[in-house]
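Encoded as structure tokens, the structure appears first; notes follow it.
A single protein chain has been omitted from the complex, and every remaining protein chain is retained in its original position.
The first chain written gets the first letter, and so on, giving A, B and C; residue counts start at 1 in each chain.
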Amino acid sequence: MLLGPSLALSATLFTIGVVGVVIRRNAIVLFMCIELMLNAVNLTFVALSQYHGLSGQIMVFFVMTVAAAEAAVGLAIILAVFRHRQSVDLQNINLLRG
Amino acid sequence: MTEIVFYILGAAAVISGIACILQRNPVSAALWLVAAMFALAGIYVLLNAQFIGAIQVLVYAGAIMVLFLFVIMLLNLGRETSDIRRWPALMAGAAIAAGLAAPLLALRLYSPARLASEVSGSPVFGDPGAVLSQGAAAQGLAESQGVVGAIAGPLFQTYLVPFEVTSVLLLVAAVGAVVLAKRRL
Amino acid sequence: MAIGVKVLRRPETDVSYVRATLKGMALTFRHMFRPKWTMQYPEEKSTTDWSLSPRWRGTHRMLTDQQGRSKCVACGLCPQICPANCIKLVPGEDEDGNRYPLIYEIDEFRCVFCGYCQEVCPEEAIHVGVHYENAEYGRDRFVYDLERLSSQTHPVSSLWDPSDPKGE
Partner (left out) sequence: MTPELKGFIVLTVVKMLVVFTITLVGVALLTLLERKVSAWMQNRRGPNRVGYAGLLQPAADGLKNIIKEETLPDEANKILFMLAPLLSFVPALMLAAVIPFAAPLPVAFDFSLPVLGRFVHDGLVPMVVADLPVGFLFVLAISSLGVYGIALAGWSSNSKYSLLGGLRASAQMVSYEVPLGLSIIPVILLSGNVSFGAIITEQQTGLWYVLPLFFAFFLFFVSGFAETNRLPFDMPEAESELIAGYHTEYSAMKFSMFFIAEYANIVTVAAMTAALFFGGWDIPFTRWDQTPGLPQTLASGLFMFGKTMSFVFVVMWVRWTLPRFRYDQLMSLGWKFMLPLGLVYVMLIGSAVWLIENMLGVGSPVTRGFLLFGLNLGLGYLIFFIIDRGHVVRGSTARPEAVH
């Protein structure tokens, strides 16, 4: 049921996410693009879980947990960086440069 | 009927996704992302994954994106100049989009029959139900045990160890976030 | 007189929040069945519990003598003392040499209801009244002229407590 279209939609969303990561400089928006990519992957899992059993849906469950953890830590890092630099623009964030 | 709703929701998801990466204002971007997630939740419901749909709204829209919004508001971002990169990056973006989308979009030709033939390794497109019996079994399970009960079984039996590991991951993330965000301990 | 402030140390650790909450909720619930204090204003204007103080200072009233003429002799003390400068007085004199006000107007919008006019008046003519229903349809109606001031009938203020004139 709707396997092909779901996979195509997932591919489109994933591409949008990747393009977003490439063209944006705002660190928070970058994180949002990563969430979009994770969502696209989730859609693949759900679409295939119709044929391969419920393991796919459980995998989505784990992906969401990881996404929540990632968002929490990532945003905490952004907050910490913002305190140093007063900016979340990646251009101004070159702390890790040698 | 299902297809029409699917295509409407899919279009909504794609448009929201594009709007999300093109909006200058982080708050608008976050809201467009929420819209995309809503559309995806609707698609999950169409794909017979009601539980995942509810969880999607609950976790993504209700918790993660609120967290994003909270941080954006806390830093009071959103009234600044555009942060979209200049043309070299735009070109790279377009190239990546083309390079990535072309092979991935080939997936749209996938059908249950083709999936079944690839899984079984036989070149003939056979009856998908015979090869992919687990999907039908899952449907039956969902009907006999309820949508949530069907997922709970494998989650707490087959995947018990990953589940526990995830809880440790969450704990680590919580501690890490507190340590990072707190200026002085 | 020095004001004594009683400082209460609040108990910090030994107080129960939930039970205090429940007690408070019981109190408010009991209050629902207490008699209501509301005075239904236009229908009931005063009750035995609530009436205007005799020292209330409201809109003015000019007292008149037996012939119906105002007691005012246009001495000019009230416009002199008025801190808000709201009394307009043009004195006139009749053929007997008695002074009387040609124009006597009080702008009740400017008035601060201090009651000095009543206090300073040698003839006890002008008074502040025990009265509060002053609604009008236009601003100009709040400039009370002599006729209006004389035709008011509400009781006048005693300004201070007669049994304790120095306010002790």
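What we mean here is this: contacts are C-beta pairs under 8 Å (C-beta built on N, C-alpha and C of every residue); 3 or more make two chains touch, one makes a residue touch a chain.
Quick caveat, the model's predicted, so the values are computed rather than measured.
Chemist: List the neighbours, among the chains on screen, of the chain that has been left out.
Modeler: Counted over the whole complex, the chain not pictured touches B, C.
Chemist: With respect to the chain omitted from the figure, which of B:69, B:113 or B:169 is a touching residue?
Modeler: Touching the chain that is not displayed is residue B:69.
Chemist: Over the whole complex, note the residues of subunit B touching the chain we left out.
Modeler: 25, 27-28, 31, 34, 50-51, 53-55, 57-58, 61-63, 66-67, 69-70, 72-74, 76, 78, 146-149, 183-184
Chemist: If you put the missing chain back, which residues of subunit C would it touch?
Modeler: The missing chain touches subunit C at positions 9-19, 21, 24-25, 27-29, 31-32, 34-38, 40.
What we mean here is this: only the chains that are shown with their structure count from here on.
Chemist: How would one label the connectivity among the chains shown: line, ring, star, complete, or other?
Modeler: other
Chemist: Where the CA atoms of subunit A average out and where those of subunit B average out, how many Å apart are those spots?
Modeler: 9
Chemist: Note which residues of subunit A are touching subunit B in the complex, please.
Modeler: 1-20, 22-26, 28-29, 31-33, 35-36, 39, 42-43, 46-55, 57-58, 60-62, 64-73, 75-80, 82-83, 88-89
Chemist: State the interface residues of subunit B toward subunit A in the complex, per the touch definition above.
Modeler: 2-3, 6-7, 10, 13-14, 17-18, 20-21, 26, 29-30, 33, 36-37, 40, 43-44, 46-49, 51-52, 55-56, 59-60, 63-65, 67-68, 71-72, 74-75, 77, 83-85, 89-90, 92-94, 96-97, 100-101, 104-105, 107-112, 115-116, 128, 132, 134-135, 137-138, 141, 150-151, 154-155, 158-159, 162-163, 166, 169-170, 172-174, 176-181, 183
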